[in-house]
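If you scroll down you'll find the structure; I have some questions about it.
A single protein chain has been omitted from the complex, and every remaining protein chain is retained in its original position.
When the chains are written out, they are named A, B, C, D and E in that same order, and each has its own residue count from 1.
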């Protein structure tokens, strides 16, 4: 439980902390310290085990499918980092208490800080690589929020975004790397991975895994060429920068390299990639740091440089170098955290961080100055301080690299050079800030010492620097050993922690660096002039520009492709269908199956020709819309005849009625539209469309031909056999519709109902001005309701109702049914609307069409649900024959009720749709109150 | 025969019918009844999930006609999963709609419920033609829903949507016709049994039919050359509708999974794994297009709309691997993306309401009232959508990445998926930081504060990202079992032999 | 009286009854019962749609009239056929026919008759329902046509409708 | 016979497709209708062409396949509902954009988003 | 079958067909809209009526009893044809379609 609790505690704290925000900064700071204190207390008892190379493991299963488990591991390495995270975290909390202004969102700050701490602890304590990745990306996200804490500042937002893009993106690469490792090993558990080190290194995918993992590590640890995000993360409040740059965030990448050191290191690839990256980073960071006028900028670049140093050490592939690296991790954390805090104090007290303004602070804040100077000396590698020790080891290691020929001189050269720069910028930090004359235009003048407790964290850290520097073996020796033991898988080399190892080459290098650095600083103006010749690149702006460019290109590309043109989308759809079907159809060719062609009679041929002519005519004359409509009617009519010709009376009837209603509908719409379609597409476009159309048509022809001439067996014989005995009707089509596949019909009438409702809703608030006359310039006639039509419409209604009843009743046994009957009723009523107008007709219709639709659906459902009461499934039909005197024998079937539902739905939906359209007309002033809708 | 199977269809149908009748009743009554229907539906789908989790197939034969003659509903794990996913999404969307969207038209609730009915039929049906009918039900309702809301901006996108889908319906019918003309049956299980036995001369017809079916489903799912209708349609729909529509593309996805594992799956003889290669390639292209679109999005709604396309690409790429693991991963991802995208649509709507004339455009605007809450919701949604840990999107992507085997496919999938995540990360971070942080002084005059239902709705959906993580174990076990069930098609064929005819009481 | 027992339009009811018998497969007990029911129900249901109910007084004249019209229709068709098939050019004319009928249904019947009978189509009725515009296909003398119409059709209709 | 029938379907499809690709709503709707006629005929033909085989029990000796007929019936009705909706939507388009172009008015290029941050430089 | 009935049916059919054809010829041949209007209104209606009666006669001659429903179609046609003609003529007058120059009298302004 211990380990998971250690990780969990900060998150719990993050939830709890904001609750104390009201109680003031002190309260919340205390509340925020609690998790870390508890965690430290919980880790302490395990020290003894760990010091001897023991490992504490804890595993909970989580997602075995992906190999992700909640497993944690505490060994020397993770302990080292955990302690850094916890202790420096505590100091940061205390420091932030004084740093933040009372009006700032303290609750959010501490919550995020604790989240971040938790995520970092998660990284170092995870024993499952995927779990580690989870925390890894979490730090990216939380750091994004922390860096942009002052989100009203543009630089903060940009810095945060850049950090997120780089570290988050690196995390994605790391994800891929880890997945490859997991695939090689078959597990993501650290123990398994460590055990499979040789397997991994010899695997074909090793270079990929290595590159991807290193991408993750380098982005996080701000290695060249990904280092640029780090200085801009300075936009965060100083406690955040101090934390991110010393003990956490950037150290995550280092930790990763240490953690996977036994697995990945030791190969040439590792050596070249890691050491050269480290080397370049070391130099660049050190070089740039010297020229930064911003206090935090200097520190940030020095961080980059030191991270490069650590990376270089890891890259050296020697065990001793790894130890040195770990040692430097500790040292860097302590002096860098204290330096950042000092810088924060200076910023806090003077209102600026520009070293051209801040001068001679020694007089105003000697205490802070002392602390900062000690820490800076440590950074420079001055003896008796911890920085000196690890740097010495670094120099020693740089000499021991076995590079061929002249290359052997490179590492020591680089190391020394970097040392010189380090001394130079450290000297600048000390001299510029605390001496070098008087302050220039300070926003806050005179500056004075910060609150007492704000200095305590700095004091503690500086004390640590000194202690480690003077008594390394006692103070840090065991911890370092434990960490090295864990990192190197138990193969800790002989090393000796002492203030001095005698007068040797490394010491000489140190001296060289020290005096070279001082010299460089004294001659700084020359370097500044030299540096000023190069235009300084603002990485943020570049990044922003690249991002913007990307977005613009993306937007332009999107707009080009997704241009809002239906013609293009439709073309793509149809072309896709044609293309996918083309290959099989092409294989088939003009295929005539075993049934062959049957002879054709002249009337059918004539009808076919008429249909083809009308269809082509519709397309050819589509510009004259009314003409196209008339031709469309012909097509519909001949299609209906075709159905009749080939034994489908039901279809013929349905097609006919639907066709007429459709035409009426189209004409209702056409009233408000131009009666003529202009030519808008260029002829190549039309040619293209024509080609697509012809290919589609040809394809359909071939398919149909092949299909029709092939023998065929279907399940239909069942329907024919069971229609009468099982469904109680002799019209098999109708029985299929209301019984065998009644559910389809239920869906179908639902569609109809929804369409009508949707049409009604859509037209509810539509205002359309009809044209004053037709397209030829004739004004509309004033005679809306011709007398003869009116007179003939009157008797038509009862007659049509009778016919529709007739067709309805016969439907189960003869062609007909609820749908056709419904359409006849609807059309008869539509005739009333046409003949006498909306107002007149609505006055005579005592119900709302909505309710008719609802009633229809309800009937259908009730008819279907009736069978449930008898334990039969939905839509099971029942029928029986009743004999009444006089009337004779007749059939009663539950399917009739269902069909009645169809009838009502059709009536309601058709009328609702048509009448909604008709009501758009300004002439249809509705006087009716009860009527219609 | 378990009558519970028709509950997800009958409940919204009856609820919808009631809404048709009470269109003029007080709005509170309509809201209460409508929401009650959705809640009831939710409950019933959970019951079905429990039922389906034993791994057997349950068949409901309409009209007491045995398959392949009658229409059957088939409940398996996949169907139950889709039902529950939809019901949860629908519940929150509906809750959100109660806030104000439903005032725009008296038909809103009816359309909404009918839409659910269509979706549920599509997920449950075991009949190819009935699938067509289900598609039409859900499409026509979606047309109606899409047009809800004031203003004229959604007319043209809706028109495009409608015309394309009508064309798609025609293609669907042609495909069904081709398949029927060769096999002589419509029942999916029967089709699966007959497809391998189709004679060589009939094969081209069947193949063309199958591939055209893929195009149809691809249109619904919004695969690359057929996806362009989506951003504008979704981007202009009212929020709860857009949120509900997050499931619309999943219908296409579902249909592809169902039809192309069962009927044209590995057991389909000469047509085994029909179209799978195409699917994978086009899915990756879709994903790329989605990322590009998201990167270039100028407003949040469009951004989320492209996110829909990204998820489609991701889903189908995983399915296109043609493996059990891939499908399982896709299902997991589907849960995540459906809810999250739905939630994001809602959140974005809340954001837009508080930014005055800037609405959801990614520009400087006055500070929002409820900035903290909204930004947290957006953050959660974005993190889950990008696929960053610790939220559900990460695990989903992890599963997908893991489901590949080394080779060209893996290289493609990994690089596109991971690269896509990176660029969406950029898009979201930029959008979020501008919308929330780059503010000008002064408040928007509107006092559009958050009401409880909308907050719960948006928050609820977005926080599914966390729920999924907490339940990751059970969920992944379930989707694994689902994929296993899917790939064991011979089991499904047993549907034909199950005793489904009731004897009555 | 008939209206009181639910037969607002007895003539319509009669027609409906007959039509139902025509539709049914032969006359049976069932068809008669159903026909009666429909003849009773439908006129009531659709009552509102026929507000200006005609007062048919001499209903027995209707079959006679129909017979005459049928006969004329055959003749009309023959004459049209001749004209269509001949090469002679027709001599068309628009003729205004002053109506003396009052009831719109009567006018409609007249107009319909005219359209179905030799060489004439009624193209319009004036707004005040006083003048009927007729298009005649092949005219020697307009007055002759007007007289024929008045004698053969309008008079009987006047008797039927009063 | 089959050839004529196949040509009918091909022609309907081709005409429908051509019209669907037009730039105005009205031809598009007409095209959809034509296409649906073609599709209905096609679906109908999946049961093969039978003369005098009405699927009414007792009316004839050999019956045509009733199932495609039922399917086509459903398809016709659904097609009708869809067409109706499309027509009305076209009308809405006309109302909202005072134009029946399928894309409303020619879409103007979307306003470029403000340059984040860079604008200040 | 009774040869008389047979002749009758054949005669009716042929008459019907002839009239239908004549109507169509008239429609195709006549010089202007108004004259074209005459042909279908009368000839075609009569032609179809004859065919329907033939059908009724044929069906009853097959011994299925008198099938009367078709008669309804004829009635329907006779009821509606004049009204169709009327309203089409009105629309033609409204559009002021071209007339034969020989036409006496003038259509009304709509």
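To be clear about the criterion, a residue touches a chain if its C-beta (ideal position, glycine included) is under 8 Å from a C-beta of that chain, and two chains touch if they have at least 3 such contacts.
To be clear about the criterion, contacts and distances are computed from a predicted model.
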| item | value |
| --- | --- |
| Chain excluded from display, named as in UniProt, from "Branched-chain amino acid ABC transporter permease", "Hydrogenase expression/formation protein HypC", "Multisubunit potassium/proton antiporter, PhaF subunit" or "Phosphoribosylformylglycinamidine synthase subunit PurS" | "Multisubunit potassium/proton antiporter, PhaF subunit" |
| Contacts of the hidden chain among displayed chains | A, D, E |
| Per the touch definition above, residue among A:167, A:426, A:510 or A:657 touching the missing chain | A:657 |
| Residue among A:258, A:442 or A:814 touching the omitted chain | A:814 |
| Touching residue (missing chain; options A:200, A:555, A:585 or A:830) | A:830 |
| Chain not shown, touching residues in subunit D | 51-52, 54, 56, 59-60 |
| Interface with the unshown chain - residue positions in subunit A | 602-603, 606-607, 610, 613-614, 617, 626-627, 629-631, 633-634, 637, 640-641, 644-645, 649, 652-653, 656-657, 659-660, 663-664, 667-668, 670-671, 770-771, 773-774, 780-781, 783-784, 789, 800, 803, 807, 810, 814-816, 820, 824, 827-828, 830-831, 833-835, 837-838, 914-915, 917-918, 921, 923-924 |
| Where the unshown chain meets subunit E, residue by residue | 6-7, 9-11, 13-14, 16-18, 20-21, 23-25, 27-28, 33, 36-37, 40, 44-45, 47-48, 51-52, 54-55, 58-59, 62, 64, 67, 69-70, 72-73, 76-77, 80-81, 83-84, 87-92, 94-95, 97-98, 110 |
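Simple rule for what comes next: only the chains that are shown with their structure count from here on.
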| item | value |
| --- | --- |
| Pair joined by the larger number of C-beta contacts - B-D, A-C | B-D |
| By mean Cα position, the chain sitting nearest the middle | B |
| Chain located farthest away, centre of subunit B as origin (C-alpha) | C |
| Averaged-CA centre spacing for the pair subunit D and subunit A, given as whole angstrom | 36 |
| Intercentroid distance (Cα basis), subunit E paired with subunit A, Å | 70 |
| Multi-partner residues of subunit A (each touching 2 or more other chains) | 154, 157, 552, 555, 559, 564, 566, 570, 574, 700, 703, 707, 712, 714-716, 719, 740-741, 744, 748, 751, 754-755, 758, 762, 783, 786, 788, 792, 795, 803 |
| Shared interface positions of subunit B, touching two or more other chains | 129, 133, 136, 140, 143-144, 147, 156, 159-160, 163, 167, 174, 178, 180-181, 186, 298, 430, 434, 438 |
| Set of all touching chain pairs, with the criterion as stated earlier | A-B, A-C, A-D, A-E, B-D, C-E |
| Residue ranges of subunit A touching subunit C (in the complex, touch as defined) | 783, 786-788, 790-792, 794-795, 797-799, 801-803, 805-806, 832, 841, 843-844, 886-888, 890 |
| Residues on subunit A engaged by subunit D in the complex (per definition of touch) | 154, 157-158, 541, 544-545, 548, 552, 555, 559, 563-567, 570-571, 574, 597-600, 604-605, 608, 611-612, 615-616, 618-619, 622, 625, 628-629, 632, 635-636, 639, 642-643, 645-651, 654-655, 658, 661-662, 665-666, 668-670, 672-674, 677-678, 680-681, 689-690, 692-694, 696-705, 707-709, 712, 714-716, 719-720, 723-724, 730-733, 736-737, 740-741, 744-745, 748-749, 751-752, 754-756, 758-759, 762-763, 766-768, 813-815, 819, 909, 913, 916-917, 920 |
| Residues of subunit A that touch subunit E when the two form their complex | 774, 776, 778, 781-783, 786, 788-789, 792, 795-796, 803 |
